[in-house]
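This report refers to the structure that appears directly beneath it.
Apart from one protein chain that is not included, each protein chain of the complex appears where it belongs.
== chain A ==
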Amino acid sequence: MKALILVGGYGTRLRPLTLSVPKPLVDFCNKPILLHQVEALVKAGVDHVVLAVSYMSELLEREMRVQEQRLGIRISLSHETEPLGTAGPLALARELLDVDNEPFFVLNSDVICDFPFKDLMQFHRNHGQEGTIVVTRVEEPSKYGVVVFEADTGRIHRFVEKPQVFVSNKINSGIYIFNPSMLSRIQLRPTSIEKEIFPVMAEEGQLYTMELQGFWMDIGQPKDFLTGMCMYLQSLRQQAPERLHTGPGFLGNVLVDPTAQIGDNCTIGPNVTIGAGVVVEDGVRIKRCTVMKGARVRSHSWLESCIVGWSSSVGQWVRMENVTVLGEDVIVNDELYLNGANVLPHKSINESVPEPRIIM
């Protein structure tokens, strides 16, 4: 079985993290985003993953050679010379996808959920048409494009962009399965699958939905990245509680890499991820944060709703909050206050940032 993952976007909204690595390699809950997807695909029986890439592909390629070995599957990179959008890459990879008459999965690279690949395959085979979109429920449908479909069968009627009156609360989750026959619908040029391909398939009665059970998040921007982390940790609590860290000073769902060091008199959690080799000194308070590989948080600091990028260092008595994101190798000097700061890689911060802003 095959899958294609769209990894060619610039990931601009997840900057400054994506200035150091392409979005699929950004660590989410101590594992590159892409690996969450690839591992779930492998579990469902996928043995060939095609990555549709456009920029910074060397890093990705190197990492994928390692994963090929580890997972015992084939990983191909399909390079595009110009960004082909969300549909064009399927045309470019056509030869890789259209080899047997089997359906294949397609994924956006930045969604996180309990991937329902086995059920999706089953559901898709049952209705027998060309494509199935996984949909998920949202609270405020007016912010998204929603999918209107027949409740009993899941057959899609239409798509409505940012509906002003309520028509549906289900949105496209960025997870699909298609029969190879749909590839003939796509030309080799920049094309949006959502806007140009799906409406036609729906019109012809070829497109179905399957509703996702459990959590889902598009983690393509820092705020949602943190929300997604909370959801993911909660699902770990239910499915693999032994992977979460417990003990005095730990509250709620906390994921700590075994190589991280946590000092005395800290209070960590709820909803914290601490990466490999991270050092958290004494008396630190962290909640709702991701602290990435190799970072250091010095004593008595207080962090809430932040992402501390790889190898960054946060000084003593620092307060950081309100979706402050430190890029790679940032230094925050002692006693500063960062409120919603977005700090580009390799910066050293010497002054407080009392209101949200970007530090170049």
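Keep in mind that, in the parts below, a contact is a pair of C-beta atoms (placed from the backbone, for glycine too) under 8 Å apart; a residue touches a chain by one contact, two chains touch by 3 or more; residues count from 1.
Heads up, the rule we're going with is that contacts and distances are computed from a predicted model.
Only one of "E2 ubiquitin-conjugating enzyme", "Ras-related protein Rab7", "Mannose-1-phosphate guanyltransferase alpha-A" or "General transcription and DNA repair factor IIH subunit TFB4" fits the UniProt record of the hidden chain, and that name is "Mannose-1-phosphate guanyltransferase alpha-A". Considering the whole complex, the residue from A:76, A:299 or A:333 that touches the absent chain is A:299. Only one of A:47, A:82, A:204 or A:335 touches the chain withheld from this view, namely A:335.
With the whole complex as reference, residues 265, 282-283, 285, 299-300, 302, 304, 316-317, 319, 321, 335, 337, 354 of chain A touch the missing chain.
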